[in-house]
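With one protein chain withheld, the remaining protein chains of the complex are depicted in position.
Every chain is named by a letter (A, B, C, D and E) in the order it is written, and numbering of its residues begins at 1.
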Amino acid sequence: MAKPRKETGRAFMVGRFQPFHNGHLAVIKEILKENRSIIIGIGSAQYSHTLKDPFTAGERHLMISSSLEQEGIYNFYLVPIEDVNSNPLWVAHVESLTPGFDRVYTNNPLVRRLFQESGYEVRSMKLLNRKDWSGTSIRKKIISGEDWKSDVPKAVAEIIEEIDGVTRLRELTQSDE
Amino acid sequence: MAKPRKETGRAFMVGRFQPFHNGHLAVIKEILKENRSIIIGIGSAQYSHTLKDPFTAGERHLMISSSLEQEGIYNFYLVPIEDVNSNPLWVAHVESLTPGFDRVYTNNPLVRRLFQESGYEVRSMKLLNRKDWSGTSIRKKIISGEDWKSDVPKAVAEIIEEIDGVTRLRELTQSDE
Amino acid sequence: MAKPRKETGRAFMVGRFQPFHNGHLAVIKEILKENRSIIIGIGSAQYSHTLKDPFTAGERHLMISSSLEQEGIYNFYLVPIEDVNSNPLWVAHVESLTPGFDRVYTNNPLVRRLFQESGYEVRSMKLLNRKDWSGTSIRKKIISGEDWKSDVPKAVAEIIEEIDGVTRLRELTQSDE
Amino acid sequence: MAKPRKETGRAFMVGRFQPFHNGHLAVIKEILKENRSIIIGIGSAQYSHTLKDPFTAGERHLMISSSLEQEGIYNFYLVPIEDVNSNPLWVAHVESLTPGFDRVYTNNPLVRRLFQESGYEVRSMKLLNRKDWSGTSIRKKIISGEDWKSDVPKAVAEIIEEIDGVTRLRELTQSDE
Amino acid sequence: MAKPRKETGRAFMVGRFQPFHNGHLAVIKEILKENRSIIIGIGSAQYSHTLKDPFTAGERHLMISSSLEQEGIYNFYLVPIEDVNSNPLWVAHVESLTPGFDRVYTNNPLVRRLFQESGYEVRSMKLLNRKDWSGTSIRKKIISGEDWKSDVPKAVAEIIEEIDGVTRLRELTQSDE
Partner (left out) sequence: MAKPRKETGRAFMVGRFQPFHNGHLAVIKEILKENRSIIIGIGSAQYSHTLKDPFTAGERHLMISSSLEQEGIYNFYLVPIEDVNSNPLWVAHVESLTPGFDRVYTNNPLVRRLFQESGYEVRSMKLLNRKDWSGTSIRKKIISGEDWKSDVPKAVAEIIEEIDGVTRLRELTQSDE
């Protein structure tokens, strides 16, 4: 239904950020060229300690805010968003947790569709260096011992060290025997 | 946000219907004068077997559909709606469970507010004979043994008999000693 | 445990109805030959906007009731049933949401088993034209652009058009790049 | 519906046991005179650290099993039971968590009603010394510093000491200023 | 159990912030004198549109971050925290959503107790002008039309205006007739 709405200059994007990497940072900088501020949703917030989702929402919160501060970026809102397991409720769930926003940036077809059906403007993001700058690829490098620190902001590498994230990921790969 | 929407001729109302009574029936008839069909939400669907909510959603479903059929009314949709315990998700929850609708009939300030903030037209209902035609009053009469059958459609009285609802209500009033 | 029970003449069946098709319609007509009325459970009610479950419970509700009305069938109860994610609670969950019923029609081994362990009579259904009349096959045809409208009641085709369901399904197939 | 059932010689009772006291113990002994074994459900298992429900399910588990062992009673099954917030699902929830049983002992009208509607035999319990042997009264004594240890089995007093339960209860009474 | 932990210089506090007011701001400034940064938990995040909890988590997020920015405070982390309805899980829930922290500031006896049992240092906060600077009192003033804007930071007054919060609160007080 038609909700009355004021222009806020705010954009919304969501990711799992497992972990936050240089590709995410580049996208955020791009979005901030077109918007006054950005709301960053930390998706699947309740999950952690799996190979696909190793880091807690709190650890990811720290990764993102520390990285953005290192870049001198302060016009962002960080919001953990737990999955609701019901797609038709998801946009309302996001709206309840975030300051109002004008547009959504996503390349995910489901996220695009859900926000479009709710009447939002949705824009795509240009992704750079997808081979290296992807969570999947970085988690694999962490496990195998390849260099991954050059794919993430310095703050992220420090936090993963501090919480002993490398050991956590490697232990989770061990078989149950 | 602004959702594109086609005129459907459908109205929405929601109640707990503990039990369905003559006042509900009168309201539905009024609404159908202004609308092609009506969606009737059975609220707090997951609750039953308490003094405030004695009947299951299924029992209430049967009460309403039987009563409307006795009146020759067929242009209705009956939808049980479980509470979601988060007001900002409630309208999306209702929308996901119901066919689309154009307007909402309610006298409840929260329901009114939530639908208005989502851009819906909300209308009030004129309630008749509020002294007798209220769930609270009818449940009291059932417990105390006063006449309650004249306050509900014939089908409702039959169903409450059939499921032995009078005994259920009276047993629930007993103290825990 | 043994519950006292009166003969109601009602049958129960459950499906996901993604979407409702001619096979479902044929089965319902068969069941109504042996029973006074039918309760149709819309399963996995909370899901939508995925390739496997594209339509909301409300959209499916409308598909089924419109199709049955086009056939002049009015002796049915439509009940959305959310998954409870705990098999041993599922029959009680269904019972709480539906009018009482005498027997269950299903070909699903889990549904059969759960109702049998609760003491219900369970009957199988003869399925016709399984190649074309299956949700999976129809969703594939919608995506690929093959003719699918001849596999569903006229009302279903109209509703899918109206909610732009074809675009929804196709967009959900796009890759996340 | 009618479930086939074998005689098991097991009884079921449920309580919150905040804390387990001499009245509970007396009731269990009575029930074991009429039954081969007893299933003891620890109700509202997910709650703790409130004035009404100070102890965790694990702490209550330990209180009960230690008290019964002190009495030389071993023919019991202890099962924590989280509230499901939907009365019509509650009996199925209990059944899924417990070994099968033949009869239920309760003085609670809701528990009685729910099990009766599911076809169980339900018996009342004679409660002794209700003035002193009640959770409410014992929690008040713990807070005010009156003697409460004579109202509970020795093992319970020891466990409450060990987990510093007296301090926990008193701190929870402090106002938020 | 003993978790290894590094000094982080971070403090944690939690509130419902319905709405954020001058008392909250004063407390945050005090805490930041003793700590490098502060994590502010927005409690009962899923609730809104009631007289006790009128504002969504997103609206409260905006109130707090705008107020702190007006004061030139940037060393804070804002984290919405949904109730988990199980006290013994609450600290782990908070820990999963927040960056690590060294100490907790609270005057709430339950929050104090739960964090103490998990081994945290807990400090009290000195509250100023409790008569005017309390959520309850401010919500009453908003409803009755008394001056409330002098009790909240300027940013909060602007946001409540912008979302038409005064009307929302007043409508929610209307009776259901």
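Assume a residue touches a chain if its C-beta (ideal position, glycine included) is under 8 Å from a C-beta of that chain, and two chains touch if they have at least 3 such contacts.
Values in this document were obtained by computation on a predicted structure and should not be read as measured data.
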item: Contact list for the unshown chain, restricted to visible chains; value: A, C, D, E
item: Residue among A:49, A:130 or A:154 touching the omitted chain; value: A:49
item: Contact with the hidden chain (one of E:26, E:73 or E:89); value: E:89
item: Residues belonging to chain D that touch the chain removed from view; value: 6, 45-46, 48, 56-59, 61-62, 65, 74, 77-80, 82, 95-100, 162
item: Residue ranges of chain C at the interface with the undisplayed chain; value: 85-88, 107-110, 112-114, 117, 127, 130
item: Hidden partner chain, residues of chain A it touches; value: 46-50, 56, 168, 171-177
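Note that only the chains that are shown with their structure count from here on.
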item: Chain pair repeating D-E, as identified from B-C, B-E or A-E when over half of the contact pairs by residue number coincide; value: B-E
item: Per Cα centroids, the chain farthest from chain E; value: C
item: Cα-centroid distance, chain B relative to chain D, in whole angstrom; value: 37
item: Centre-of-Cα separation between chain D and chain A, whole angstrom; value: 46
item: Shared-contact residues (touching 2 or more other chains) in chain E; value: 46, 48, 56
item: Touch-based graph of the chains, sorted into line, ring, star, complete or other; value: other
